[in-house]
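My questions all concern the structure below.
Left out: one protein chain. Kept in place: all the others.
Moving on, here comes chain A:
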Amino acid sequence: MARLAPGVLRRYLLGGQLPSGGYLNRLRTVQRLPAISKRYHETQTTPEVTAHSAAIPFRKQLKDDAKSRKAEGTSKIAKVNNQTLEKWELTVGIEIHAQLNTKRKLFSSARSTIDHTPNTQVEYFDLALPGSMPLFQTETLIPALRAALALNCNIQERSKFDRKHYFHWDQPAGYQITQYYEPFAKDGNITLYAHDGIAKEDGEEIKIGIKQVQMEQDTAKTISEPGDIHLLDFNRVGLPLIEIITLPVIHHPSTAAAFVRKVQILLKSVDACVLGMQSGGLRADVNVSVRRRDAEEGRYEYAGMKGLGQRTEIKNLSSFKAVEDAIIAERDRQIQVLESGGAIEGETRGWTIGHKDTVRLRGKEGEVDYRYMPDPDIAPVIIGQDLIGHLQSTMGVLPDEEIEILTKQIGLTIKDAMSLLSIHEAGMYYFFRDVVDELMSLNGHPRESVEETSNSDGYQKDLWRLGRLAGNWVLHEMGGLNHPEANQENPLDMRSDGCCRISSVEVAKIVFYLDRNRITGASAKKVLSTLFKSSYETAPSDLEEAAKSYPPASLQSIDEIIEEAGLWFVPLSDDEYVDLANSILDMKVVEEILSGKEGKINFLLGKMMRQDKSGRVDPKKATEVLRRVIEEHRK
């Protein structure tokens, strides 16, 4: 886990495009390469059917909804700014449940797989057989701690497990083991930026406080069949989850959705969990309350935030859009109730995709008292500073840091960063980083001493200049290469780990010579294309073979190519410049220039550049010479 998995980052930058097929695709490619970190979960094949939703096919439901909307005459919901309201302030708190990427269940040594034959990966304790006892699997702490560190939490030295009691068929023990009184991580926060898709009203960035992160058990999977039959798969019961609870500090629906999306990305980037929302690995509950902006403060207090209105909870939201839409619907419902003189009841509500309203699930009187009790069988968990330190040091770079490096230190635009990450499964991005590293070491900042030098001014300046240059070359010049024999989709045969037909060392050398004015831009292009063409003549067809002898041995080194073609940049002598200038001089233009139309000089300059076939003309010098020659004509 040196640095972020780029696929994740790419999707993160591209916002709405969240992993589905593409993500699985990446998993497949990852398997071929030496795995950086183990993935224990495999994909979940059966879509989750929650207990609350009736067994109506999803497509049919959407169709029916569309029909009913048409019948009502509101075929399109007006796209207005739904994020903020003048009179009312919305407050949202979110709870996210995420499945951890672990090998075993939380309290039994049964394997934590999801696509095994139902009810095969089950230990006695998972079924709560009388007399069976929980055995805390310490390894499950590791992804949980990574997640908590990614969310900037304080890891508690001592945490405990509690029992949360409620009856449901998917809960064999009659209680869920969770961390209520002493969670393992507290007081975290994550920062959301404009590019995360937060509401405009929240400005450039907003910090969302996280109250706590706790570990808990998953429940059994219910598969509903027609005829009121529910099948239970206890493979899932007891899988480790983390629950992330925010402070009620979110005031805009799209910020809430951005938060959930960002949490998913963060958790994946630190390898804490592998399944996204769409495959049921992540579920969100939201707490919604509203209050009048002008009236006195509300009477309620949640997690230390005072003056809020009565809140309701919407459970089991399984997509980012659902989070946003459910919040909007619930906010509007609450406002409507309040404006018509009613009062909001503390209740639990549900939301189904495609619906306009939230549905009441159970009211206050049916509210479950979970009767939290410390579990008497499970000893407190003591987490040492050494473990935290180790995980922190091996966790690598988080997406926001990565973007900061690309934009603030290397000087790419967000758009370029996005392009780098989106081409060839982010292979371009890896390639780019290799080029930059190589360039820096050619410029006297060897990789080995980056630790000491990275803060120096010279390093920063070089990184900025060379980074931008390399970005331009990798993205635009290399992107434009093509060959008749090449795969038109991917002429470079760029792999997702950043290996392609051209070695990054060679590209770095080209950019280095260009930066040092040893070759001109035009010659650099020539060298690059020669290199690319020769790879089709000489490179082994099997790229893996090539990777073994990295950097791939091409017949000619860069220096030889340049030497052979005589492309070393030899500046033109003054006389040559004068000759060249005279040869393209157009008297008509000269007169215009002399009469004050200074801009026309660029026309001559262009002519001069075109005239030069070897590309040795330095525009600055040429302009100087042109001026001198024209001045001579004034006499």
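Note that in this section contacts are C-beta pairs under 8 Å (C-beta built on N, C-alpha and C of every residue); 3 or more make two chains touch, one makes a residue touch a chain; residues count from 1.
Rule of thumb we're sticking to: contacts and distances are computed from a predicted model.
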{"item": "Name of the absent chain as recorded in UniProt (options \"propionyl-CoA carboxylase\", \"Pre-mRNA-processing factor 39\", \"Centromere protein I\" or \"Glutamyl-tRNA(Gln) amidotransferase subunit A, mitochondrial\")", "value": "\"Glutamyl-tRNA(Gln) amidotransferase subunit A, mitochondrial\""}
{"item": "Sole contact to the chain not displayed, among A:L85, A:L127, A:I223 or A:M609", "value": "A:L127"}
{"item": "Chain A, residues in touch with the chain not shown (by the definition above)", "value": "124, 127-136, 163, 165, 167, 169, 172-175, 369-373, 376-379"}
